[in-house]
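Excluded from the complex is one protein chain; the other protein chains are retained at their positions.
Should a chain be cited, it is by its letter among A and B, assigned in written order, with residues numbered from 1 in that chain.
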Amino acid sequence: MAGTNTGSPVFDRIMTTVTSGSALAQAIQGSFPTAVTEVYSTAVVLDASAIVGVCGYLKDAPDLAFDYLADLTAVDYIDYFEVVYQLLSMGRNASATLKVRCQGRKALAVPSVTGVWHAANFLEREVYDLFGIDFPGHPDLRRIMLFEGFPGHPLRKDFLEFDHRTIAAAAQERE
Amino acid sequence: MVTANPFLVNMGPQHPSTHGVLRLRLVLDGEKVLNVEPVLGYLHSSKEKLQEEHTYLQTVPITDRMDYLAAMSNNLGVALAIEKLAGIEAPERAQYLRVIMAELQRVASHCFAQAVFLQDLGAWGGPLMYFLREREQVLDIFEMVCGARLTYNYIRPGGVSQDVPPEFLPAVHGFLATFPKKLDEYEGLLTKNEILRARTVGVGVISRELALSAGFSGPMLRGSGVDWDLRKQDPYCVYDRFAFDVPLGHVGDCYDRFMVRFYEIRESLRILHQALEQLPPGEWKTPVPIVIRPPAGEAFQLIESPRGMLGYYLVSDGGAAPWRFHVRAPSFLNLGALNEMLVGSTVADVVAIVGSIDIVMGEVDR
Partner (left out) sequence: MINQFIIDTFAGVLPEWLIALMTGVTGAVGVLLFALSCALAAIWIERKLIGRMQIRYGPNRVGPKGLLQPIADAIKVIGKEAITPFGVDKVVYAAAPLVIFIPALLTFAVVPFAPGAALLNVDIGVLFVVAVGALGVMPIFMAGWASNNKYSLMGAMRAIAQTVSYEIPLVLSLVGLVLMAGSFKMEDLVLYQIENGWFLLLQPLAALIFFIAASAELNRTPTDIMEGESELAAGYHTEYSGFKFSLFYATEYTHVFAVSALISTLFLGGWGTGPVLDQVPAIIWFIAKTYLLFCVFVWTRATLPRLRIDQLMAFAWKFLLPLSLVNIMLVAVLVELNLPGIVVFAVNAVLAVVLIKGWAGLLSARGATVEQRVYIRPAAAQ
């Protein structure tokens, strides 16, 4: 923390342990040797097909116990889309970041992790709505923010023109 | 057992107790809820996309509009995330001011949550306005500090926008002197009220497992007995310098959540006392360029907002505007398990349970 301590008591500083990418990769590779494709300092990139298995393993393994899905979102990097999973272990007070990449801009699909964490339900629906990434295995994959039939996916980088007329027409058609 | 044909009722988006524009499609059998489906998006304004068009400093006021009942916490979250991304350190006085503002905001937000929850239960007369009166005092203090009562834009990357005026400390001390007595009074009026207990005890029970799996946070999580408060578990700012307790619920029903909020107000007051005592002199802001250009990379910052874990996930490409600006909205996730909570209860319970979640639709829909 910046500055000098002004005589205030500092209690035992507990902090969430950020699991390093290499440690995470090591833990995953024990059970899923081909799952990890890239390792960063605080994150690992996984193969899309392995995500459900890895997530289930990370949740259930007693020495990992990532029982909480803090966040699930996506980033559009033009060449590929990246789905980012932020995991927390409340018991161990540790965090981890997983990533999955989908190449291209069409027919994007990442298996759904709703079976592992209930929280993924809404989060995946949001990503599906705003990025157009499909989550096979999701029990109820519908748009959540926008109405069915909305043209395009707004958080994609190629969604530039906000055309009122197209959207109004789509809304009218829906009615 | 008499059964009727199930019928569908749209509760909201125009309804007195859906906290804005939440719409619930309820399938009812008489009074009993058979199925519920939340329909979101009525307040969706694509704020995440908007942020990609703004410089980092300009993103702060937009976060005000998300959780408009806890704008200070939103400011704090995004400021910390940008600092993490750009490697900025805020001076110590700013850290203390941030804690003070965030805790005052928690008091205000919880007061409002209690007020609205009571209104949902039908106690729209006295208790509602008493809590709003206390919240008003906090808003007056905020107005004194930054000139705004709801959307502050006060906590910014690098510190806070301006130092507090000289009359700020007496005002907060005055608030801290009077508020606990009133809080005792309200607690006496409410928590032992038989009707309130009848309406909340055992209603909307969330098990520990469901709370974890569904990504609940804040009083929703702690009401179910999970000891997880980021101010303790991952102290940001200077939260590690204060002594406070984390109130935990027992069963996970509406009453637990209601009481957890009550006790959190008290704990916030404890933190405020200590923070005011320790508040150091000095700079309140490190010089930060108007256009921050953080190095390419990403940052995920979680803070404990009144409604739960508020997260900001920023991705920078080295440019002036964030490449991706994602908000992990606690209200959004807290709404995620409505089916598990509501099915089997009655229409009156729906209102009580949704009220106990304490949602802000500006944050849910973003």
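The working rule: contacts are C-beta pairs under 8 Å (C-beta built on N, C-alpha and C of every residue); 3 or more make two chains touch, one makes a residue touch a chain.
Please read these numbers as outputs of a predicted model, since none were measured by experiment.
Taking every chain of the complex into account, the chain not shown here touches B. From the options B:Phe179, B:Tyr255 or B:Trp284, the residue with contact to the chain not on display is B:Tyr255. One of B:Tyr96, B:Tyr130, B:Trp284 or B:Tyr312 touches the chain omitted from the figure, and that residue is B:Tyr130.
The hidden chain makes contact, of the residues B:Val36, B:Leu57, B:Ala102 or B:Leu118, with B:Leu118. On the side of chain B, the interface with the absent chain consists of residues 7, 9, 15-17, 30-31, 118-130, 133, 189, 193-199, 201-202, 227, 245-251, 255-256, 259-260, 262-263, 346-351, using the contact rule stated above.
Throughout what follows, only the chains that are shown with their structure count from here on.
Distance between chain centres (mean CA atoms), chain A to chain B: 23 Å. Residue ranges of chain B in contact with chain A, taken from their complex: 40-41, 44, 46, 48-49, 89-93, 95, 210, 212-215, 226, 228, 232-235, 238, 240-241, 243, 274, 278, 280, 282, 300, 302, 309, 311, 313, 315, 323-324, 326, 328, 332-333, 335-337, 365-366. Listing the residues of chain A that touch chain B in their complex gives 1-4, 6-11, 13-16, 67-71, 73, 75-76, 84, 86, 90, 93, 97, 117-119, 121-123, 126, 130, 143-147, 154-155, 159.
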